[in-house]
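A single protein chain has been removed from this complex, and every other one stays in its place.
Presenting chain A:
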Amino acid sequence: MRGANTALGAAGLAGFLALWEAVPRLGLVKDDYFPPVSRVAGALATELGDEAFWTALGDTLTGWAVGLAIAVTAGILAGVVIAVVPHLRAATASTIEFLRPIPSVALIPLAVLLYGTELRSVLLLVVYASFWQILVQTLYGVQDVDPVAEETARSYGLGPWARVRHVLWPTALPYVMTGVRLAAAVALILAVTAELVIGAPGLGQRIAVAQTSQAVPEMYALVVVTGVLGLLINVGARTVERRALAWHQSVRGEVTV
C-alpha cells in the first residue's frame, strides 16, 4: 500500500515536471518569462554551489524559527491564561476578533520604520501572523475540556496547576498542535514575504535581486527552494504532531488501521 502511494506520488511529480518542461518548449508561454524546468534546474545547481545562497537560507530559517518560537510560547501562554480566567476571556474576545484578521503584511511600513531591514522587522511580521493561529487554537482547545473530568479532578482535590497539567493540557494539546502546524507554514510565508518586500536578508531578498536583475531562471530556482522548504516544514510539523499526540486516539487510530 505504502509502496503504491510512493509510486503514485513520484508519477505525479514526474508528470508535473514534464508539463513544466513542455509548456515553455511548445511556446504556450514565452520561455523568457517562464523557462523550462531543465534550465531552472541548471540555475538551481549553480545556486546550491554558491556560499551566499546558504547564508540566505540560514537567514530565512532563523527568521522562521525564532518567530515561530516566540509565537508558540506567547500564543500558548496567553491562550491558557485567557481561557482559564472567564472575565479575561470576555474582555479580550472582541479585541482578538478585531486584530486577528489584520493581514501581517499591512504592518510592513511599521516594521520598516521601527527596525529597517533587520531581522527584527521579519520577526514582527512572522510573530504577528502566527501568534493568532496558536492563540485561537489554544482557546478552542481549553474550551473543549470535559466539565465532568474537570469536576472529577476538583473533587479528588487536584490543585489548579495539577488540573492544568492533567486535565486541561491533554485536552488542549491536539488543538495546540494543529495551531503549531498551521503557524509553521504561515511563519515561512511571512518570513519570505518580509524579505521580498522589505529587503531583509534571506531567500526572499535573493529572489527580489534575481527579479530586478532579469535573471529569470535563478528567480524560479529560488522560488522552488522556498516551495521545498515549505514541504519539509509541513512534514516536520506533522512528525512533531504525531510524536506529541502518540497517546491520543486520533493518532493511535491511524497507526492500528
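Everything below uses one rule, namely that a residue touches a chain if its C-beta (ideal position, glycine included) is under 8 Å from a C-beta of that chain, and two chains touch if they have at least 3 such contacts; residues count from 1.
In this section, contacts and distances are computed from a predicted model.
**Student:** Identify the UniProt protein name of the omitted chain, choosing among "BolA family transcriptional regulator", "hydrogenase (acceptor)", "NMT1/THI5-like protein" or "Aspartyl/glutamyl-tRNA(Asn/Gln) amidotransferase subunit B".
**Tutor:** This omitted chain is identified in its UniProt record as "NMT1/THI5-like protein".
**Student:** Among A:Asn5, A:Ser155, A:Thr212 or A:Gln249, exactly one should touch the missing chain; which is it?
**Tutor:** A:Thr212
**Student:** Would you indicate which residue among A:Gly42, A:Gly199 or A:Gly230 is in contact with the undisplayed chain?
**Tutor:** A:Gly199
**Student:** Out of A:Gly58, A:Gly116 or A:Gly236, which is the one that touches the chain we can't see?
**Tutor:** A:Gly116
**Student:** Contacts of chain A with the missing chain: which residues?
**Tutor:** 30, 32-33, 62, 66, 69-70, 72-73, 76, 109, 112-120, 165, 169, 196-199, 201, 205, 208-215, 218, 244
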